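All protein chains of the complex are present and in place, except for one that has been dropped.
Read from first to last, the chains carry the letters A, B, C, D and E; within each, the first residue is number 1.
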Amino acid sequence: MRILVVNVNTTTSMTEAIGEQARSVAAPGTEVVALTPRFGAESVEGNLESYLAAVGVMDAVARYDQPFDAVVQAGYGEHGREGLQEMLDVPVVDITEAAASTAMYLGHRYSVVTTLDRAVPLIEDRLLLAGLSQRCASVRASGMAVLELESEPERAVAAIVDQAERAVREDHAEVICLGCGGMADLEEAVRERTGVPVVDGVRAAVVTAEALVRMGLSTSKVRTYAPPRPKRMTGWPLGG
Amino acid sequence: MRILVVNVNTTTSMTEAIGEQARSVAAPGTEVVALTPRFGAESVEGNLESYLAAVGVMDAVARYDQPFDAVVQAGYGEHGREGLQEMLDVPVVDITEAAASTAMYLGHRYSVVTTLDRAVPLIEDRLLLAGLSQRCASVRASGMAVLELESEPERAVAAIVDQAERAVREDHAEVICLGCGGMADLEEAVRERTGVPVVDGVRAAVVTAEALVRMGLSTSKVRTYAPPRPKRMTGWPLGG
Amino acid sequence: MRILVVNVNTTTSMTEAIGEQARSVAAPGTEVVALTPRFGAESVEGNLESYLAAVGVMDAVARYDQPFDAVVQAGYGEHGREGLQEMLDVPVVDITEAAASTAMYLGHRYSVVTTLDRAVPLIEDRLLLAGLSQRCASVRASGMAVLELESEPERAVAAIVDQAERAVREDHAEVICLGCGGMADLEEAVRERTGVPVVDGVRAAVVTAEALVRMGLSTSKVRTYAPPRPKRMTGWPLGG
Amino acid sequence: MRILVVNVNTTTSMTEAIGEQARSVAAPGTEVVALTPRFGAESVEGNLESYLAAVGVMDAVARYDQPFDAVVQAGYGEHGREGLQEMLDVPVVDITEAAASTAMYLGHRYSVVTTLDRAVPLIEDRLLLAGLSQRCASVRASGMAVLELESEPERAVAAIVDQAERAVREDHAEVICLGCGGMADLEEAVRERTGVPVVDGVRAAVVTAEALVRMGLSTSKVRTYAPPRPKRMTGWPLGG
Amino acid sequence: MRILVVNVNTTTSMTEAIGEQARSVAAPGTEVVALTPRFGAESVEGNLESYLAAVGVMDAVARYDQPFDAVVQAGYGEHGREGLQEMLDVPVVDITEAAASTAMYLGHRYSVVTTLDRAVPLIEDRLLLAGLSQRCASVRASGMAVLELESEPERAVAAIVDQAERAVREDHAEVICLGCGGMADLEEAVRERTGVPVVDGVRAAVVTAEALVRMGLSTSKVRTYAPPRPKRMTGWPLGG
Partner (left out) sequence: MRILVVNVNTTTSMTEAIGEQARSVAAPGTEVVALTPRFGAESVEGNLESYLAAVGVMDAVARYDQPFDAVVQAGYGEHGREGLQEMLDVPVVDITEAAASTAMYLGHRYSVVTTLDRAVPLIEDRLLLAGLSQRCASVRASGMAVLELESEPERAVAAIVDQAERAVREDHAEVICLGCGGMADLEEAVRERTGVPVVDGVRAAVVTAEALVRMGLSTSKVRTYAPPRPKRMTGWPLGG
C-alpha cells in the first residue's frame, strides 16, 4: 500500500519530518511518500495561505504520476480536503479530523494545542464543519509560529506543554491533540507533563488511511464528492 | 465609492450579468467594477473548482491596480471570503452570507434554491460556518447547471420556481434566496409564483457593502483576519 | 424615504439622541422621524418594562399618521419587533439584530457590551431567537444603568471600555456591539481602546432599513408575520 | 393554596373553560381563580395580539387584590411569562412550558398540535427560549382558529386528531401536547386515536404550580427576574 | 398512592435518608417506600457502578411484590431510567431530570453542584440526553465523595456552598440543583449563602411523580419504552 502524505507548506524539512512521523506508525508493507507543494507559503498560518495550500496540495497530488492507495493532507486546520475527495477515487484523510476522531475514542473531551492564536478560529471552523466540535473542550494557542517549532524547540515545548496543562486543568480536556503537522516530537513531553493521551494528527491519519484501504472503503461519489463535471478549465492544472 | 464585484468563474458573460445586477441597486455615486478570474472553471460547481476560484478571486483582486472601497465575492456557496478579508483593509461581502442575512430580516425562516444537487452541501457548509443556518429551512437544488441558467432560461425558470414553491409549502420558508450569481433575472418570476420576498445575493451584497463603507466599518484585524505574516511565498501572486 | 426610529422608553432626550444618531448615517434624501412611546418606563431594563415597551412602540407607530418607508425599533434586547412586522407592510429592523448581523460581516466573533447585568439574558434571548447567537462570544454588562449613560458619561465610558477590552482579550471577540440605544457617543472611545470595529445598533439599523427599501424588499406576509386576523379587540389601540 | 389562572384573551367563556380545566386536576384545598384580561384580543393568534396579551395578563394580575400563591399563564406560545416573574414573588408557570416539561417525562419525543399555522413559529420560539425544543418532534397546525374550537367542535376534533396521528406516525412523537388553552376536551379523543399520552397544558401547569408551592420554591430574584427597578413609569398600571 | 423511591447504592442509611426526604414533601395519602438494590456499590461514583446500579434498581423494583403507582430513581446522573420505563406501566421519574426541569421554572439558568469531579461528565451526559442542558450554566464538583457527605458533614457543607456561590457568581446560575441523592440537608445552607432557590432532586421527583399520577399520565408505550419483547432471557431476573 502506498500513502501520499502531503505537506501544506513549501518547507521541505517539514515535509521530511512529516514523512518520518508517518513512517513511524505505518504498517509493514505501507510505503509513505511525502510530497511538498510547488507553490504557496513556507508556513501556513492564515486563510490566504491556507487557500493557496488547498490548491497547492491538489496540484502536487495531480502531478504525482505513480499509483497510490490513499492521501493524507498534513496541515492542521487547513482548507482543501473536500477538493481532494472530488479529484480522487482513493480515501483522503485530513490530520485535523483524524486527530479529533481518534481523541474521541480516548476521553470524554479533547483539546487541541496549536501554534499562533490566529490559527485557532481556522481549526475551530474545520472541526465545526467536520461535525467533530461537540466534544472539543478548547483550541488553545501556544503563541509559537510554525517555523519556530523547529528553530526554537525548547521554548516551543515549554509553551505547548503549558497550554496542554491548562487545557486539562481548566477546560477539562482528557486528551490533547497536537495541532500542527510539525509538533510530532512533542508527544512524549506533553504526555509526561499532563498525564493524558496525546494524539498526533499525522500518525492518526496514516493509520486511519490504512484502515480504510484495508476495509476497501473510499469516498462516496454519489453527491458532495462526485468527480468534477467535464468543463472548460483555464490555468488548471496550474502552470500547465 | 468603488466596489469590486468579483465573479468566481471565468465566463465573462456571467461577469457582465453580475455587474449589471450590482449596478441595478447601487446608490448614485457608487461605481461597480466587475472582475473575472484569470484562471479557474467556466462554472463553479464543486469543491475543487471552488478552491481554485478562491485563489482566482484573490488573484484578480490583487492585480486590480486602482483604489476601491469594498469587495463583493459573487459566488454562491464558494470558498475564499476569509482569504480576501486577510488580504484587504476594505470590507468584503460574500453573496451567500449577504442573502441569508438579508432574508432573516424578512421572515422567520428562509430557503435557498440553487443549481445542482451537488452544490447543496457546499452552501449548507458556508451557512453553518457563517452562523446563519439556524433559520435556514432548506437548501434546494433545481437540477439546472450554472451555464444552463443562461442557455435554457425557460426550463431554468420552471425548475427554480418549482423548488421555491416547495420550499414555501413543505419547508415553511417565508423568504427565498436565489442561490447562484446568475439567477438575478428570476427574482420576479419566483416572487410572483410564491408570494414571498426573493433575495438576490449580488444585490444584497452590494447594498451591504455600501452600508459598511458609509458607516466607516471594515474587517477586524485583531485576530482571524489579521494580514498574512511576512514570509517567503513561492508562486504567489500566481503566474508572477 | 422616511424612516421611523422608535425609542423604547419615554425619555425624550434619549429619543432625540437616537434620532441624531440615525441622521448621522442616513443617506441624503432619507428623513428620520424619531418617536417616543406615550406610555412605559423612562428606561427599559427588564422584561416587564420591555413588554410594556413592545406595546408602546406599536402604539406609537399606529398613531403616526404620515406615510413612512421603514421602522427601526431602537431598544437593545427588547421585545416587540415581531408585532410591528405583523402590523406593517414596510420593513422593520431591530437594532439588536442589525448590530449583530453587521458585526458578523466584520469578524469571526462579536461581543455585546450593555448596561446592567440583568439586561444580559434579555439580549442573549433575542440573539438566540434571531438565529444570531452562534458567533456571539459574549454579552457583557458594564454595570451602568441606562440613564447613567447620560448622567455620568465619564464613568460610563470607563466601565464600557473596560468590558469591551475584556471581551476582546478574554472572550476572543473581534467586533464590539454597543448594546444600548444610548451608547452612540462611545463608539470612538471603544474603538480606540480595543482596536476592533465598533458597531452601533441604531446606525446599523438605519442603513439596513435603507438597503431593504432600496431593494424593494419587505416582511414576508405568508405565515409568521401575516397581518392580524380581523377580530374583536378590546382597548386597542390603547387609550382609544 | 390559591392559584390564579390567567386567560390571555378576552373571551370569558374560554376563561371559564380554562378555570374548570384547572379545577379538574387541582388538589383538595387548592382554590383556582380564573382571570380575564381587561383589554386585548378575543383570541390570540399572532405576535401583535400576544404582546398585547402579555401586558393584559400582567395588568390583570396586578389588579387582583387578594393574596395568591402561584400564577398560571394560560396561553399557548404567548409572550409575557418573564414579565410576571419579575413582578411577582410567587411561582409563575406558563402552560407551553409545563406541557413540554411534562411530556418529556413520558416519551422520547413529543409533538404539539395547535390551531392555525401562524401559531407554529410562536410556539417553536417559546420552546427554543425555554430550552425545551431538543426533544420536540414537531409543532403541527390543525388549521382551526381558536374560537372555532368552541364553535365547530366536531370539525376541530377531526382536524386535531388527524395532526396528532401524523405527528406520531411521521414525526415519531411519543406524546402529544395540546397546543391551545381551549383544547382540554380533546384529550380523550386524541389519546384514543393515537394510543399515546396526551398532555393538556393547563392541567400540567396547575399541578406544577402546586408542586412548586409545596416545595417552597419560587422564582430566583438574583438576576433575570429581579423586581423592576424603581423608576418613573407613564401609563402603568394601564388605565390608571 | 404508593411511590417507590429507589436508592442506587447499597448503603441502607442513605436509602433511609432518601426515604425521609421523599416523605417530607409527599402529599397526605402518598406512601413512600424506599428500596435498596440487592447488589452493587456502596456509593455510585462512576460508570461501571452506575451501570450495575441500573440493573440493581430494575431488579429491586421487579422483586417488589406489592402494587405501586410510580417509581423515583434516586441517583444523580445515573444510568437506568429508560429500562424502568420499558419494564413498568407506571410513571418513572429520575431525580437528575426532575431537578433540572424544576429549576427551569425558577430561573434563566441553573447549575448543578455534585460530589466528585468524575461525576460531572455523567451528569452532563444525562442532561444532554434528557434535552435539559441548554439552560444548564455548569455542573460543578465539590470534591466530596458520596459517603463523605454523611461522614464529614461540616466539610461537605463548606465545599458545596463554595461551589454553589461560584456557580451563581461566575457561571450566572440563578438556581442551584443539589446533585446527589444524599445532599438534602444542605438545601437550607446553600439557599442562605447564595440567595437563590435550591432544588433537591428527590423532593422534585416525588412531587412530579404525584403530579403525573394525578393527571393519569404514564410512559408512552408506542416506541422507545414499549415493553421488552418476549424472548429467552438468561439469568434475569438476576439471582433467579
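In this text, contacts are C-beta pairs under 8 Å (C-beta built on N, C-alpha and C of every residue); 3 or more make two chains touch, one makes a residue touch a chain.
Quantities reported herein were computed from a predicted structural model and do not represent experimental measurements.
> Would you indicate which residue among E:L35, E:A54, E:A164 or E:L217 is in contact with the undisplayed chain?
Only one of E:L35, E:A54, E:A164 or E:L217 touches the chain omitted from view, namely E:A54.
> Given the full complex, what residues of chain E touch the hidden partner chain?
Counting only chain E, the missing chain is touched by 10, 38-43, 45-52, 54-55, 58, 79-80, 82-83, 85-87, 117-118, 120-122, 125, 128-129, 145, 223-226, 228-229, 231-236, 238-239.
> Just the residue numbers, please: which parts of chain A touch the chain that's not shown?
That gives, for chain A, the contact residues 25, 27, 91, 93, 97, 101-102, 104-108, 130-132, 134-135, 168, 172, 174-175, 194-197, 199, 203-204, 207-208, 210-212, 214-215, 217-225.
Rule of thumb we're sticking to: only the chains that are shown with their structure count from here on.
> Out of A-B, D-E or B-C, which pair touches the same way C-D does, with over half the contact pairs the same?
Repeated interface of C-D: A-B.
> Rounded to the nearest 5 degrees, what is the angle of the rotation that puts chain C onto chain E, matching CA atoms?
The superposition gives an angle of 120 degrees.
> When the centre of a chain is set as the mean of its C-alpha atoms, what distance in Å lies between chain A and chain B?
It comes to 29 Å between the two C-alpha centres.
> Averaged over CA atoms, how far is the centre of chain A from the centre of chain D? Could you give it in whole Å?
Between these chains, centre-to-centre, one finds 52 Å.
> Counting only Cα atoms for the centres, state how far chain A is from chain E in Å.
43
> For chain D, jot down the residues that touch at least 2 other chains.
If we look for residues of chain D contacting two or more partner chains, we find 120-121, 223-225.
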